[in-house]
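Removed: one protein chain of the complex. Kept in place: all other protein chains.
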Amino acid sequence: MIRFALFGAGRAGRIHAGNIARHPRAELAAVYDVVRPLAERLAEQHGSCAVADPGAVWPAAAIDAVLIASSTDTHVDLLRAALRSGKATYCEKPIDFDLSRARSVVSEAAGTDVPVAVGFRRRCLPEYQEIRRRIADGEIGRVETVRLVSRDHRPPSRAYVDVSGGFLRDKTIHYFDLIPWLVGERPTEVHAAGSCLVDPMFADAGDIDTAMVLLRMPSGALCHIENGRRAVYGFDERIEVFGAKGMLQSRPPALSSVARFAASGVRSGRYPDLYGAESFAGLLDAFVSALESEQPVEPTLAEGLQAQNIAEAAVESLRGNRPVTIAY
Amino acid sequence: MIRFALFGAGRAGRIHAGNIARHPRAELAAVYDVVRPLAERLAEQHGSCAVADPGAVWPAAAIDAVLIASSTDTHVDLLRAALRSGKATYCEKPIDFDLSRARSVVSEAAGTDVPVAVGFRRRCLPEYQEIRRRIADGEIGRVETVRLVSRDHRPPSRAYVDVSGGFLRDKTIHYFDLIPWLVGERPTEVHAAGSCLVDPMFADAGDIDTAMVLLRMPSGALCHIENGRRAVYGFDERIEVFGAKGMLQSRPPALSSVARFAASGVRSGRYPDLYGAESFAGLLDAFVSALESEQPVEPTLAEGLQAQNIAEAAVESLRGNRPVTIAY
Amino acid sequence: MIRFALFGAGRAGRIHAGNIARHPRAELAAVYDVVRPLAERLAEQHGSCAVADPGAVWPAAAIDAVLIASSTDTHVDLLRAALRSGKATYCEKPIDFDLSRARSVVSEAAGTDVPVAVGFRRRCLPEYQEIRRRIADGEIGRVETVRLVSRDHRPPSRAYVDVSGGFLRDKTIHYFDLIPWLVGERPTEVHAAGSCLVDPMFADAGDIDTAMVLLRMPSGALCHIENGRRAVYGFDERIEVFGAKGMLQSRPPALSSVARFAASGVRSGRYPDLYGAESFAGLLDAFVSALESEQPVEPTLAEGLQAQNIAEAAVESLRGNRPVTIAY
Partner (left out) sequence: MIRFALFGAGRAGRIHAGNIARHPRAELAAVYDVVRPLAERLAEQHGSCAVADPGAVWPAAAIDAVLIASSTDTHVDLLRAALRSGKATYCEKPIDFDLSRARSVVSEAAGTDVPVAVGFRRRCLPEYQEIRRRIADGEIGRVETVRLVSRDHRPPSRAYVDVSGGFLRDKTIHYFDLIPWLVGERPTEVHAAGSCLVDPMFADAGDIDTAMVLLRMPSGALCHIENGRRAVYGFDERIEVFGAKGMLQSRPPALSSVARFAASGVRSGRYPDLYGAESFAGLLDAFVSALESEQPVEPTLAEGLQAQNIAEAAVESLRGNRPVTIAY
């Protein structure tokens, strides 16, 4: 049984709390939030005690692991405390919007053997795991191109956008982690193009809502990501990986289990968002299982930093409207 | 170049006339219809002469083949004349609604080497030819079951129903020919159930509009046909053949080449009727090609009779509400 | 929290035990099996005590509900004891192979308000619930035909076949429950045809392995069930319900989330069996939820008897090779 202390009782924190409570081998031992009533409510729901003083978490023998789901600006300090305490840690992405701060904590961690994972949860989806395995098995030969599209169903709130770090750092970064992990090499160059088409609110916030990103791999493989903030027909995420011997294509999550054939045509339902709460649970389970079996946890902090390096280069590319070499 | 005389300038005759005219190695040399202006119009459209006297067709050296698309009650006399003249003949199904008359002309034909084909045109559809070939190649092992559904888009007129011979003899008979041809054995027993659900007009005419038919094969294989007169979403015909080593499933003709993903769901278009005029052309082409290469034509008259035998047993089964052994 | 006593620690019993243990609002309080070590092992795995004397279950205040998953010949006695004790009961199908015994216990139950459910678990699958709701909502107008196919992946053992009651009573009965529930009327007549094609073992056991069953509804609707014991490509269950205004078609459970496009063609994976353990859990959850909210449980004993009545008529039809009117 892994006993967790949870930092952050906001949207992500609440999902994690529920997942920990439901997990047969995990327990929610403590919750902290800067807004105390939020932490109290969550603690009540899931039968654990709110922590008055976050500092009390670190020495507590009754706490095995820490889950950091608080606001991004608190991540680095909490990660440092976690490294000092030696407690296994799962940290929501990103590490920090300031790359030098992120780099410094990754360096610190490198000198320890404290297990720290970063929350890129697409790695836990069965279809992505299957694609990765089948690429590694050589099923499609050398990878030549990747085409990925991801469109949210509805745009987030302005409040969310304002603290998100921008579209490329907030959302597209998932694919900056996913694609290298799938194909086994990391890009050398990125070119990002963006537009504000969904809602002028994004432009007001200095952000984009529609992105197209090209990644160039050392092998010569080319990858394309289309990423958007709204699709009226539901959540839409699909990938195809094309190689010398064939193509692997993810099938979108079944629209509906029932199709209707009517005079007006054939209809299936809308896409469900299988990339939401469910995928958080997958990563939690992988984390718990790794701790139990004393295997390394992943995605590692270094991988978290790698995705941020790509995201930063993408932001620079977007601003300068030119391809940018990625510094790792 | 095969020069055709066409008997019948009704709906089927007009389709055949157009197909003959378009065929690079066929020519419409003469048209006859009991309603002379119909024949004249068709002759004009396709650049051939209407025949004043049908008797003139048989001795004419400028006529290589005869296509019988006139009303069913004229088929047997025309077939007999064709057999006497020795001209290759393509006759629309059925041979005759009176089985003893049909049998007698089939016997006559058996004593000659005049090529006579009957118009079961599903045999010319590429998907059915592919399924037949793959079954014969042993791809799915021994055939165990067949499931076929066929639904017209819109019901025919009352006038058509009145001369059709009834649903099982008019429409379902196509599958009484198709299934034995696909799987390589002919049924020993049939059980037909029917309802009038689409339009009371069918019941008024003493007919049904919805049928379910079970066929039992000598091998023990079981076949099911669902056949209906109306589907609001368009023409719908699909088959699956299941065997010891797998299943072959026809894909319905592409609904539309474009799918629409909208807030209300995903939509494709309606089914086109790929089993209409196009399939007549396929059978004509097969007939012309067989004549040119001096290969046997098919479906043969004997096969035409076989399908009628099954249809008659099905009618008897429907009336008596009991399985009926098929007499060949 | 509903505390269950489980009768039967065989295959079904083990699935139920696991589902009860995993259910957040259910608890496995006792297990009984005529083979005591089986019960002990299950009790150990799920942290409850094996019951020395089954009679102790009925008066026990610590037992809220009873789950009967023992062999069919024990069902009626256990149901009677349950009715006397007043404990809510979930009984695996069928009630009893002897229809008169089944009828008598259904009569007894009718005089009580003890909640008793029978295990036709397809009712709990989301696609069937969706189809039922959409039919009831009038989406496809009056139902005209139903086509259902169900093929197991691999045949069961001879031992299973010997106690199964025969294919129609063991497997096809699921659809004798499902179809009336879906379309809102029960059949008046059944005609069953069967073959032994998969394995001579079935014929040795006096059974069939391939069935085609026609059901006639009071409205004139016609239903067809194809049911088989083996499909090399995996479990295969699909339904389409056709009506005056369109068709609803269940989409088979996604073959695989990844498709492969290779030189040899496009491939998806095999069908998973989503109708196995998972569907047991659905019915358990529905049962627990109904008890908690004091709603009626279902399928009711009377519905369980209804499906058996259809199955018996189907057996009679198969033997006599003729349509049989169903007595309810």
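As written, the chains take the letters A, B and C, and residue 1 is the first residue of each chain.
Convention: a residue touches a chain if its C-beta (ideal position, glycine included) is under 8 Å from a C-beta of that chain, and two chains touch if they have at least 3 such contacts.
Just so it is clear, the model here is predicted, and its values are computed rather than measured.
Student: Of the residues A:Glu40, A:Glu144, A:Asp285 or A:Glu316, I need the one that contacts the missing chain.
Tutor: Only one listed residue reaches the unshown chain, and that is A:Glu144.
Student: Would you indicate which residue among B:Leu42, B:Val143 or B:Met247 is in contact with the undisplayed chain?
Tutor: Answering carefully, the residue with contact to the hidden chain is B:Met247.
Student: For the chain not shown, which residue from B:Asp33, B:Asp64 or B:Glu127 touches it across the whole complex?
Tutor: B:Glu127
Student: In terms of residues, what is the contact footprint of the unshown chain on subunit A?
Tutor: Considering the whole complex, subunit A reaches the absent chain at 142, 144-145, 147, 149, 151, 191, 193-198, 210-212, 214, 216, 219-222, 224, 226, 228, 231-233, 236, 242, 244-247, 321-323.
Student: What residue numbers in subunit C mark contact with the hidden partner chain?
Tutor: 231-233, 236, 255-256, 261-270
Student: Which parts of subunit B face the unshown chain closely enough to count as touching?
Tutor: 22, 24, 126-127, 130-131, 134, 139-140, 245-251, 253-254, 256-263, 268
Please note the rule applied: only the chains that are shown with their structure count from here on.
Student: Can you figure out the chain closest to the middle, judged by Cα centres?
Tutor: Answer for the innermost chain: C.
Student: Based on CA centres, what chain would you say lies at the far end from subunit B?
Tutor: Centre of mass proxy via C-alpha means gives A as farthest from subunit B.
Student: Determine the centre-to-centre distance between subunit B and subunit C, using the mean Cα coordinates as centres, and give it in whole Å.
Tutor: 42
Student: How far is the middle of subunit A from the middle of subunit C, if each middle is the mean of its Cα atoms, in Å?
Tutor: 41
Student: Where in subunit A do residues touch two or more other chains at once?
Tutor: Touching at least two other chains: 256, 261-263, 268.
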